[in-house]
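A single protein chain has been removed from this complex, and every other one stays in its place.
Here is chain A:
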């Protein structure tokens, strides 16, 4: 495997999506969600590994993850991908084939979807251009995540269409720190 260039992150609120969303009122307030799982992978294509706690570094990513190290599949493309999140509710919907876009139920385990954080009770699609906290760490929603064919190939599962529009959220880290499963996730004010 050849060396990948160093990560080139776009600050979440400077992303083409996040910068627009930030200036538009709306979104969900008052939710109190939970961090269920943390996963990182050392490099592109490597299986994700669960962590009991993880260190988030502002402007860079999660220590030990391919996008922190610049070894991810999409690392050469400048983008907002310091931390990626997905809703457990989206995975539950896939598991009950809802809507019925696929041949049957698809079980996508937290280690398989390749997003870093699996969360419950957090309306991720409403958080582009918003700030929110995961425990003591503050994240900024930069853009909606988009399913990729690469994931389908890795998994050998037809997840591209089923994940469309519920593929999660790409975030930047405003304030770093340690996160752990069980951490509370809440909206913060966006100045």
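Everything that follows uses one rule, which is that a residue touches a chain if its C-beta (ideal position, glycine included) is under 8 Å from a C-beta of that chain, and two chains touch if they have at least 3 such contacts; residues count from 1.
Methods note: contacts and distances are computed from a predicted model.
Engineer: What protein name does the UniProt record of the undisplayed chain give, "Phthalate 4,5-dioxygenase oxygenase reductase subunit", "Quinol:cytochrome c oxidoreductase iron-sulfur protein", "Glucose/mannose transport system permease protein" or "Sugar ABC transporter ATP-binding protein"?
Structural biologist: "Phthalate 4,5-dioxygenase oxygenase reductase subunit"
Engineer: In the full complex, which of A:92, A:153 or A:186 touches the chain missing from this view?
Structural biologist: A:153
Engineer: From the list A:44, A:58 or A:93, which touches the chain that is not on show?
Structural biologist: A:44
Engineer: I need the residue numbers on chain A that touch the omitted chain, in ascending order.
Structural biologist: Looking at chain A, the ones touching the missing chain are residues 1-2, 4-5, 43-47, 49, 73-74, 76-77, 111, 150, 153-156.
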